[in-house]
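One structure, pasted below without further comment.
Shown here: the complex without one of its protein chains, the others still in place.
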Amino acid sequence: MLAAVEPLLEVRGLSKNFGGVQAIQDLSFIVKPKSIKGFIGPNGAGKTTVYNVISGIIPPTCGQIYFQGQKITGLKPYRIAELGLVRTFQNIQLFHTMTVLENVMMGRHIRSRSGFFASSLRLPAMRAEERRIREQALETLAFVGLQDKAQAAASSLPLGHQRLLEIARALATEPKLILLDEPAAGLNTRETSQLAELIFQIRNRGIALMIVEHDMELVMDVSDEIMVLEYGRKIAEDIPRNIQSDPKVIAAYLGEMETQSDAEAQEY
Amino acid sequence: MIKRVWKVIEQFHFLLFCLLVLSLPLILRRFEAGDYYLSVLVLAGISSIVVIGLNLLMGYAGQISLGHAAFFGLGAYSSGIVTIRYGLSPWLGFALSIGLNAVVAYILAEPILKLKGHYLAMATLGLGMIFLTLFSNLAITGGSEGLSVAKLSILGYVLNSRELKEVNYYYFTWSIALLLMHLALNLVNSRVGRALRAIHASEIAAHSIGVDIAKFKTQVFVISAVYAGVAGSIFAHYSTFLCPPDFGLTQSIRLLTMGVIGGMSSIWGAVLGAAILTMLPQLLDVFAEYDILVYGLVLILAIIFMPQGMSQKISLGWEKLTGQGSQGS
Partner (left out) sequence: MKFADQLLQYLINGITNGGIYALIALGFTIIYKSTDIINFAQGEFVMLGAVFMSTLYNRAHLSLPVSFGFSVLAVAAVGILMEVLMIHPLRDGSVISQIMATIGASIFFRGSVMLIWGRNDLFVPFFSCGQPYRFFSAIFDRQYVWILVIALISMGVLHLFYEKTTHGKAMTACSANKKASMLVGINVQTMVILSFGLSAALGAVAGGVLAPFGMKYDSGVTFGLKGFCAAIVGGLGNNVGAMVGGFVLGVVEELGAGLISSNYKNALSFCILLAVLLIRPQGILFIRSGERV
C-alpha cells in the first residue's frame, strides 16, 4: 500500500498578499489520506484565508496546491469540490430557504447529472436519479443524527444542528477531504463531544479532515497532527502532545489561552 | 370523504387546471361578449409564458431583469420580419425567435450575470433600453412606424381568421402556455430547480459544494429569454401589428409586476399574476382614467403586504382549508 503514503493534499510555498499585507507567507504542508489534521493559530493568523485559497475562492499570490497529485491552483471552486475537496464555513452557509433534506440533497449535486432537458421532461432516468439522491441524502442525515429533522426548514434549526447539517451536506458530496472551519464554535460541551465522535466516524469512512478550531481540547483530542500558524507563517507542525509543549506555540498562544481559560473558568 | 376530494384535487391540480383552461371557451361562448373575454385571456396566456420564464430567473435563481421586454420584442420582431419581409413560413419565424433569443441571451448572460443586485438591475434596464432604441430606429423593424404581421396559418388554414378567431387562437396560445408551464413545474422540482434555489440562497455555499454557478445562471437566463421569445412570436401573429413602445421599459415593468403580484418563487404565481394584471384593467372600466395610479398603488401595496405574492397566500389558505401542511408549488 505504497499509495497510502502519497499525500492527499499538498500545499507548496503558498503566499497570499492583500494589498500590502502578507496574510500567508510561504506555507507548505501535506494532509495524508484518512488523517485528521488540526490547524490552529491565534485570531487573525490567516487560517480562513488558507481555506479560501485551497478551496479556490481566492487565488494565491504564489505557490502551488496539489490534490491527489493533481494541481488544483487556479481551478474554480466547483471543480475543486468535484475532485473531492469540500469545506464548511465559520459563519455557517446553509441554503436557508430550503428544507434540511434539500440542503443535503444539494450535496449530491455534483454526483448526479440530470440537466435542464431531462429535468423539465421528467425522463425516467431523471426520476430514478432523483429517488437515489433522496435516499442517499436521508442516509447521510441519519449518519449525523438529523434524520428526524429532514422536513424542517434549515433556518429553523438550532446552531448546533446547523453545523451538523453543513457537515452532512459536505459529506453528501462524497469527499476525500473536508476542511472544517471552527465546527465547534457556539456548541456546548455535550454537543462538542458528539462532534468529536462524529469526526472520528467520518475518518473511519476513509475521509480525511482538516480542522480549524479554537477549542483546544477538541483539537488535541481528535487530531493526528497539528499545524500552528502565526501571522501567516507556520511556526510548528507535530503530534498534539509535542505541540502542547512547544515553546514557540505557547508563546504565540499565551494571551489567547489565558482568555480562553478565563472564559472557561467563568462558565463553570 | 371530503379529505379524499382534497387529496385528489391536490394530486391532479395541474390536470384540473388544464381542464379548466380548455373548457373556458365553452362557458364563455354563452356570453355575448365571450369573444372579448377570450381575447383578454389570449393576452393573459401570452403574458403567462413570459412571466413563467421571468420567475424561473428571478424567483428561483434570484437574478433580476428589468429588460425582459427586449426578449419579448426580439421574438415578436423575428416572427414579423421572417413572415412579412421575407415571406417565409411563420414556423420559421418561431424557430428564429427561439434560436435568436437563445443565442443573444447566451452571449449576454456571462458578462451581465456577473453583476449582482442593483447593478444587475441597472445593466438589464440598460440592455432593455438599447434594444428599444434598435426596435424604434432600424429599417427592418419598421422603426417607430411599426410593422404589420400576417395572421397565423397552419397548412393553409388561417388560425385567427374572422370567425372562430378568438377560440382558435385561445387554444393555440394556451396549449403552448400549458406545455411550457408543465416543463417549468417539472424543472423547479428537480436537481436543476434545487440548484437554482441554492444559488439564490447562498452563492458561496453553492460554489463550495460544486455548483457551477455561471453555467446555471446562463442556462436559466437563456431559458427565460426563450420563453419570452415564444410569447413574442405568439403575440406578433395575434396583434398583427408591432410598435416599439410595446417592448420598452413599461412592458418590462408590467411583466415584473405580474411576477410580484402572483408570487415570484412560484410557477403558478406567474400564471396567476399574468391573469390578474391582464384581466383587471380590461374588466373594470372604472380603471380607465385611474389605471396608472391604481397600478402603481397595487404594486406598492403588494410588495409591502404580500411580499411572497398571491400564490403563497392561496397555498396557505389551501393548507388551512384541508387541514394539512403539505407542498404547494
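Order of writing sets the chain letters: A and B. Residues in each chain are counted from 1.
In this section, a residue touches a chain if its C-beta (ideal position, glycine included) is under 8 Å from a C-beta of that chain, and two chains touch if they have at least 3 such contacts.
These numbers come from a predicted model, not from an experiment.
A.B. asks: I'd like to know which visible chains would be in contact with the absent chain if the whole complex were considered.
C.D. replies: Over the full assembly, the chain not pictured touches B.
A.B. asks: In the whole complex, not just what's shown, which of B:21, B:74 or B:127 touches the removed chain?
C.D. replies: B:127
A.B. asks: Using the touch definition up top, pick the residue from B:69, B:198, B:253 or B:272 that touches the left-out chain.
C.D. replies: B:253
A.B. asks: List the subunit B residues touching the unshown chain?
C.D. replies: Counting over the whole complex, subunit B touches the hidden chain at residues 58, 62, 64, 66, 111-112, 115-119, 121-123, 125-127, 129-130, 133-134, 136-137, 249, 253, 256-257, 260, 264, 289-297, 299-300, 303-304, 307.
We adopt the following convention: only the chains that are shown with their structure count from here on.
A.B. asks: Taking each chain's centre as its mean C-alpha position, how far apart are subunit A and subunit B in Å?
C.D. replies: 42
A.B. asks: Which residues, counting only subunit B, touch subunit A once they are in their complex?
C.D. replies: Residues of subunit B touching subunit A: 183-184, 186-187, 190-195, 197-198, 200-202, 204-213, 219, 223.
A.B. asks: In the complex, go through subunit A and note every residue touching subunit B.
C.D. replies: Per the touch definition, subunit A meets subunit B at residues 55, 57, 76-78, 81-82, 86-87, 89, 93-98, 102, 105-107, 109-110, 112, 114-116, 119-122, 126, 129-130, 133, 169-170, 173.
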